[in-house]
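Every protein chain but one is kept in place in this view of the complex.
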Amino acid sequence: MGLFALFSRWPLLRQLRNKDSTALGETAMSARSEKLAPRTVQADKVVRSICPYCAVGCGQKVYVKDGRILDIEGDEDSPISRGRLCPKGAASFQLVTGTHRVTDVLYRRPRAMQWERIPLHKALDMIAERVKQARDSTWESHDDKGRTLNRTLGIAHLGGATLDNEENYLIKKLFTGGLGIVQVENQARI
Amino acid sequence: MPGLGISFGRGGATTFQQDLANADCIVIMGSNMAECHPVGFQWVMEARERGATLIHVDPRFTRTSAMADTYVPLRAGSDIAFLGGLIHYLLENERYFHDYVVHYTNAPAILREDFQDTEDLDGLFSGYDPETGKYGPHTWQYEGMDGVVPAAGHKEVFSEPGAGGHGKVRGKHITEVPRDKTLQHPRCVFQVLKRHYARYTPDVVSRICGVPKELFLKVAKTLCDNSGRERTSAFCYAVGWTQHSVGVQYIRAAAIVQLLLGNIGRPGGGIMALRGHASIQGSSDIPTLYNLLPGYIPMPHAPDAQRLAQYIHNNESASGWWSQFPKYIVSLLKAYYGDAATKKNEWGFHWIPKLTGDHSHMSTVANMADGQVKGYFVMGENPVVGSMNGALQRKGLQKLEWLVVSDLTLTETAEFWRSAPEVLRGDVRPQDIQTEVFFIPAAAHTEKEGTFTNTQRLLQWHHKAVEAPGEARSDLSFLYELGRRLKKLYADSREEKDRAIQALTWDYPTKGPREEPEAEAVLREINGCTVADGKPVSGFTELKDDGSTACGCWLYSGCYADGVNQPARRKPGREQTWVASEWGWAWPANRRLLYNRASADLEGRPWSERKKYVWWDAQRGRWTGEDVPDFIADRPPSYRADKGDRGLDVISGDDPFLMQADGKGWLFAPSGMMDGPLPTHYEPLESPVPNFLYGQQCNPARHEWRRKDNPMHRAWGDPRYPYVVTTYRLTEHHTAGGMSRWLSWLSELQPELFVEVSPELAEEAELENGGWCTVYTARGEIECRVLVTERMRPLRLGGRRVHQVGLPYHWGYTGRVHGDSTNDLIGFTADPNVSIQESKAFTCNLLPGRRSHDRRAAFGWEPWPLPPGVVEVPRDLEGVGPPEQPPQDKE
Amino acid sequence: MGDIRPEDLEKRQDGRNIDSRLGDLSGEGAQQRVKDTDEANPSRALLRTRPSVSGVNAEEPSYYGQPALKEPVWIWSIPLYFYVGGVAGAASVLGVAAEAVGGEGLRKLGYRCRWVGAVGDIVSSGLLIHDLGRPERLLNMLRVFRPTSPMSVGSWVMVGSGAMNSAAVLFASRRGWLGRVGDGAAVAAGLLGLPLAGYTAVLLANTAVPVWQATRKSLPLLFMSSAVASAGSLLELLPHSSHEAKVLHLFSTMGKVGELMTGVAVRHEASGLEVLERPLKQGVSGTLWKAARVCAAASLALGLWPRRTRWMKVAGALLGTAGAIATRFAMFHAGKASARDPQATFQPQREAMGAAEVTGHTHASDGKPFKFPLPVLRETPRRPERPEAASGAWEPEIPVP
């Protein structure tokens, strides 16, 4: 059967059958080509997103299948971008799925020559302790004129401007409102 | 963006990108829009296709210039002279929009008698305090005002010494300010403006900017021809304007031009601030900035804000929108501290830390380098490449006890202790760096949900598509977990200092297998709710100052109106009007085009059919139109404030700038600006030429960091560094490269750092296209490739030839493509209003060939001394300038 | 608890660098095999001159001197195949002639030709397969028959020739119908040998490569006469009888004469423009071309030498072979060189030697009339010729329909 089937699929036979003298078109088409479809049709969901690069705010559609991203492209519905993307936006797929992503928490001891991996919860505990220690040891409740300061200058923060508003809100709330950290700064300054 | 905030009332782009298509002329200046905002640029192209004239003014001929009808080269750092020249032209030739100027701007307001202009004081305004190096604005006031006119966009200025708040509510007499609607009074703003720019003639513009006179006149004429009742022109700018030691005044200058031409608040007009990051507008609105609380509420300064009442009086205004100030701050404190915030404890106001000076990024890093900072969080940011004097940034990091970096991959900042040039070279050994470093893998935008605020103040929700890999988490999740741990650590404390963290509301609902906090719950808190029943408020007008409402950011109030996630609205653009009000949600109150009351004339009729946008519907007694009217909805055009009116009653029917204390667009800024009420041409700190107009060379109120690790060049004409250099971005990369240099699809398009030089300079410096070149400043040296191109041309300033070179700044020492970091060349200097650095104009030298050393001032290199016979020249008039600081640099 | 270094994350990998746990690689190009991105992307020359003076040039406009065409990707086995295929084809032809009209005396020569043809066909296939990017898919050559493709035609010819020659060899000295089948196969192989010897030249001519395209009329003649010369030379090198020697001598001499003459024709055909002729004068291809000419001439001279010694005969045959091989390599490299030279593409087309030669139109695709329209095509010029000025002053002339 195998051999016969193979033979019967021989495009030359089709060419003869169809009296196609040049075989430039359909005759020469392979089975794969006939079935060809964009990979986005396999997506089990299409998620609306916004490009993370500049501030134009282009709409993006993220095609997902089995928890993996198939494709990211422009959202035609967006009245700002109308489905278009710049090279950076078009490269978002590589940004979020690339092998450059680090997926472990890394820790570098003082004076160490290399990173080591530590669990996230441990890192959080360590950081919380260090924040407390640094805050407590640098706390300024008053200045030399006796005016209330209620702050620490021993800890600082610098945030990128690709953070969500909700994240920025928590940064300011926790660091400034909760911990009295003044030096909370942002890309917007830079 | 105080430049816009002070002039119009709100620190955000006055228009939206789609509206650029309606413009008849677009001036892009201080921006390379086609390269940095290509998708937004489609609206500019659309305008061009509809017949608009596109003008690009820039030191370099860029991909934007290639699309422009007119390209004007100018010397980097001379934009105020150019814009001042436009103002001069408008006034001299009477091309301003008379009715608009008289009624909608503060042109008729009469100033105090003791105001002195830069024309009188050789580059200085009255009110300068040589002790502190700062201005006090009391002489800049309207006649008859009680103290300082409250400014809208940059309120912490009130707390600055000399701004004269001192616990009194100001602006009570705004309705009594004398005005001369004939604009003839010698002390009216209009005449002051005229005098201030009297010398900014086309010849002087040409002399300072290197712009041929005819070309300047062509721009001025085109702009005027395309403004007025029937036509509107728009300005687009970006960091090419802001990153100067007089950056904010650049924007102020454009604001003046646009107000004079009557282009603000009208379709196809406005000033489009083009911001460079997905949510950079958002990070000033809900700021992670030391001097602001959410919604442009200023952080309290220790001297003026010991008690809530004092703080409120200093910051509220008796008139205009900021009369609502108490509602916003109390609601914010309620959102922060919940039930613990009571009237009795002043809603927890004293838990908010107090400022004593400049705590901005560069000050922080300088302190860090001096060992005064123990811990540092860097989230989604790469300061050793993206910030000035990268080597000094690294030096700072070396002095920390601990550093937390949250990013997608190992950025230069995360790897500063191992891969930095000084480490590879052996100047610094990793064994000697005691900094503990935590790297927290971050979730990408597809792995979390939340809102970005784009360049047109539009909040857009992005949904989560997939789970973050491994231990990568959103910063939201990280902060939530960190906050929980800290609350636990401090739970048992009895110390007063720990009351804030104990009181902080932190009970966000979680979801998913990883129990991550719900971003939507945070958005709800930002929107605000009534405390009693937790129901979301529909907007900031519902906020109260009695503690019955809580709101995380009054400016964003309404984004969760009716319990609906408004930023997540995605009604397709093609199914709406061109304004597309049902896509996402714009602050304030979903208005897309700000100050749109100004699109109608005094009687509330559109200025012209062609430029119809918002108008008064007399039958319904309401403002109506394409957009949400940016005005008190039912206030008729005929309404006039009475003497003694307070609060919003002060806003007359012809006051389109309702955030302002006087409801007017500010040609002249009686307060709010740290460096003068009117934009004035000052040279960059490093310039090839002396200031042609004034004895005062540079911005007298600028910030400087005089340190050995931050050396500066001679003020002008430094023979060691003869060329002007400007830095910029390329389409193919993103800022410090953390999101682009790791991507092969982008890196292959711009693989190497290069310097762009003119053929003339290439000949002079013996550089060859594609060859190597070393660029020097006193801060350090970098090597790069050379691109020889006519896109750079030497300029003629009077009789002298000035060469300019261009350097993109995306490269660093990790990533799929590497290169030296341009920002290692740039020193710490700052604009006094926003502490932004001057990276768009400084000086350098070029030598052919690769660098032989890799010198950095921050790591001990001493720049070469001035050649014999050449002496330092002052940046300031006698007795002027930043005060001498005690040497901070301990090495 | 291993270290992670930036270098690990920076690895070039497959040029896409997608973490398969996070993203899906199934796009059209995802199946593109990448072995070593560095190797696949050899370093390029940097443009050392100023861009604005490197492309826009009134006389010789180009895109920074970049090639307008892709250089043919073929390797050494292709020109060698041209030679071997030529030998096989010409030998088959000679074989049939010898068997058909040579009588018993030349039967052995005929059989030898069958062998040469069969071996040549097999070696040819090997050489061709060696050049394929995906050798395992060699059979796809027979998926369809495309008369538009000389390679498709050639593949079928070669398969036919191979089959016929093999059958002819297999049944060479059989009696009865098997023998007749063998004879018939030999005749078929001989007939197929004609196109086999010549289609390779058509294959070259039927490309965009300027020098190959320009020499399309003479190149088949060169290749075919060279095939005759080389087959003759090879057969002369093989053991043969004295009466066969005469035939072979005649055969190869005629081939060599033809080769020399058609070589002149090729040069002449390419001499229309300096840029076309250049590869035959300069560089590797120029040297090879000269060597080929010298070898062919020397071979002919030795062949015509009145009293030839044995070594002279051998030397003549060897020189003939070398000349034939050098001819193929010369044309092969000349093609590559001309593909690299953008002017070799642009200038002839501007001089109406592009599509205009066939279709007879008078204006280039930018609406500008050709510099030298062919005499037969020269109608009254629509607009007067204007001298070339700087590129900026240039205006296209849109043909009025």
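Miscellaneous remarks
As written, the chain order gives the labels A, B and C, with residue 1 at the start of each chain.
Everything below uses one rule, namely that a residue touches a chain if its C-beta (ideal position, glycine included) is under 8 Å from a C-beta of that chain, and two chains touch if they have at least 3 such contacts.
Heads up, the rule we're going with is that contacts and distances are computed from a predicted model.
Hidden from the displayed complex is a chain whose UniProt protein name, among "NADH-quinone oxidoreductase subunit K", "4Fe-4S ferredoxin", "cytochrome-c oxidase" or "GSCFA family protein", is "4Fe-4S ferredoxin".
The undisplayed chain touches these shown chains across the complete complex, A, B, C. Checked against the full complex, the candidates C:Gly55, C:Gly184 or C:Gly283 give a single residue touching the omitted chain, namely C:Gly55.
Only one residue in the set C:Leu80, C:Ala118, C:Ala172 or C:Val209 touches the chain that does not appear here, and it is C:Val209.
Only one residue in the set B:Arg570, B:Arg816 or B:Arg855 touches the chain that does not appear here, and it is B:Arg816. Touch with the hidden chain on the side of chain B covers residues 34-35, 38-39, 41-42, 45, 61, 63-73, 211-212, 215, 218, 730-732, 744-752, 754, 769-770, 785, 787, 789-791, 793, 795, 816-817. Across the interface with the omitted chain, chain A contributes residues 11, 23-30, 32-33, 36-41, 71-74, 83-91, 93-94.
As a convention for this text, only the chains that are shown with their structure count from here on.
Centrality by C-alpha centroid: the chain sitting nearest the overall protein C-alpha mean is A.
When chain pairs are compared by contacting C-beta pairs, A-B ranks highest. Rounded to a whole number, the gap between the C-alpha centres of chain B and chain C is 65 angstrom.
Put simply, the C-alpha centre of chain A and that of chain C have 51 angstrom between them.
Centroid to centroid, with C-alpha atoms defining each point, chain A and chain B lie 26 Å apart.
Across the assembly, chain C contributes residues 4, 9-10, 16-17, 19, 21-22 that each touch 2 or more other chains. Looking at chain A, one finds that residues 68-69, 94, 96, 98, 100-102, 104, 106, 114-115 touch two or more other chains. Chain C contributes residues 1-5, 9-11, 13, 16-24, 26-27, 142-148 to its touches with chain A in the complex.
Chain A contributes residues 45, 47-60, 62, 64, 67-69, 72, 76-82, 84-92, 94-96, 98, 100-115, 119-120, 123-132, 134, 137-139, 141, 143, 147-190 to its touches with chain B in the complex.
Every residue of chain A that touches chain C in the complex is listed here, in rising order: 10-12, 15, 21-24, 27-28, 39, 65, 68-71, 93-94, 96-102, 104, 106, 114-118.
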